[in-house]
Structures are given as structure tokens and as C-alpha cells.
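Note that one protein chain is taken out, while the other chains of the complex remain in position.
Coming up: chain A.
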Amino acid sequence: MTHLIDIKGVRHAYDTASGPLPVLDGLELSVDEGGFCAVVGPSGCGKSTLTRLVAGLMRPDHGEVWLHGQQVKSPRATVGMAFQNPVLLEWRTILKNVMLPLEIVPGGLRGKAAEERARYLLALVGLDGFEEKRPSELSGGMRQRASLCRALVHKPDVLILDEPFGALDAFTREDLWQTMHEVKAQEPFTAILITHDLREAIFLGDQVVVLSGRPARTQHVMTIARQTAPSLDDLYTPEAAERLNILRHEIEIAQGRAPQTAPEATA
């Protein structure tokens, strides 16, 4: 069976002044086409390193990263990235910021078509009317929405999100979760989302992967069947509470704060 994203036995270490620092060790991860994989793990365990490997910005010391049945060896124009820092360019308008990837990727839309595509996405995330504004004129949540549009504008197969909502307040964050579901209904993509918010992980992910402490390996995988677009109320059901409980426990194990036994409840 092939997946859109396949990470097999990945091991990686950084060279540091005090010798090699093993960051990933025995990482396994598969995401089906259209899947949404949320990745949680202790701080500094190697989550951002994982995103850089999937994006082809780095190559692992050992193991393989496959996208669409091709081994990732260098960056490819079929990914879109968004980070905690929205990194919008102040000398461009919001519209021009969103259009940036189209100027880079081979065969990207040009001219009027490019502009229409960007306007369509901005409207989709609720930013119509802000096309000609500068990034500094927008709130943090709006900037993150614009950053999301930029990540999607060239119709990437894979969306890589590294704690994109991490710096936002709770209400803005919940708004953006719902926006994510709305966008996904219109613009199909396969996503890897790094997050430290367990509620975010179960609300957005159809798969939640818990990584162990550094060096990170896949410690636990939770699958969440999802038929319809969820509402925030779903986070307050008994099933959701149980899932959060399991994940919380897994994180404690990953942090080395709990013995390695599963809680009584099962998903």
C-alpha cells in the first residue's frame, strides 16, 4: 500500500560544538492522500526537523522520506509551508505576498490568473478587503491566515504546518481551526501539522502521532475517523475527553514523567 507521505526508519543527528546531537531515531510516519496528520511531542524533540526533512530542505542521515512515490532528495515545488512566524514580506501587499510562490514554482500561474487565484484564497479565509494592506496593518491572526493562503496558492500536494497557530490567543486559534476545515473542503490537500495543543491535534487531525523525547521516534499513533466537518462542540464530548486523556498520558511518557503503561481507557 502506498501513501502520499511515507517516512521510513529516519534517523538524523545535528553536528554541534559538543559532538553529534541525535534528534530523530527510528521515525515512522505515513499519511494517506487527503489525510491530516497532527504531530505532537515534547519541546525540542525534533518536530521542526521532521518538517524540514519532508520539505526536502535537509536529507536524513539514515532512512527514507517518500512523497507521491518519489524519494525526497531536494526541495520540490509541490509543498507549501507555514510556520509559527508568518514571515510575510513588509514591502509587498498582502495580495503580492500570497502570490509570491507563483513567481517561483515552474509553470506557476501568471498575471491576471495568479491574482485571481490569490484573491479567491484570501476571500476563502475571510481576508477579502485586505488585499492591498501591508502585513504590519493586520492582526496576528489575519497574518497567519495570509500565510496559509501563501502556502496554498500554488496548489501543493502537501501542506507542512509547523505550529502555525502557536502564537495566537485561544479564541483566534479556534477561529483558525474552523477556517482550516473550511479551506480543506474547498482545496483538498494532505497535511502534516506540528502542534503542542492536543485539542488542536484531535480537532484537525485524522491521525495524531506522538513523538518520544529527543531523539524522537514514533511512540504512539491515534486514528480519528471523521465523516463530517466537526464543530467546536465536538471537543467537549466524552470521546474527545478520552482521546485527550490518552494523548496527555502519552506526552507524559514521552517527557519521561510517567511510567510506560497505558491508561485504562482505550480509544
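Following the convention adopted for this analysis, a residue touches a chain if its C-beta (ideal position, glycine included) is under 8 Å from a C-beta of that chain, and two chains touch if they have at least 3 such contacts; residues count from 1.
We take it that contacts and distances are computed from a predicted model.
Of the candidates "NitT/TauT family transport system permease protein", "Urease accessory protein UreF", "Pyruvate dehydrogenase E1 component beta subunit" or "Nitrite/sulfite reductase", the chain left out of this view carries the UniProt protein name "NitT/TauT family transport system permease protein". For the chain missing from the display, the contacting residue among A:Ala13, A:Leu100 or A:Ala258 is A:Leu100, taking the whole complex into account. From the set A:Arg11, A:Arg59, A:Arg119 or A:Arg134, the residue in touch with the chain omitted from the display is A:Arg134, counting the whole complex.
Think of the hidden chain as still there; on chain A it touches residues 52, 55-57, 74-77, 79, 81, 83, 85, 87, 89-91, 100-101, 103-105, 134, 136-137, 150, 154, 160.
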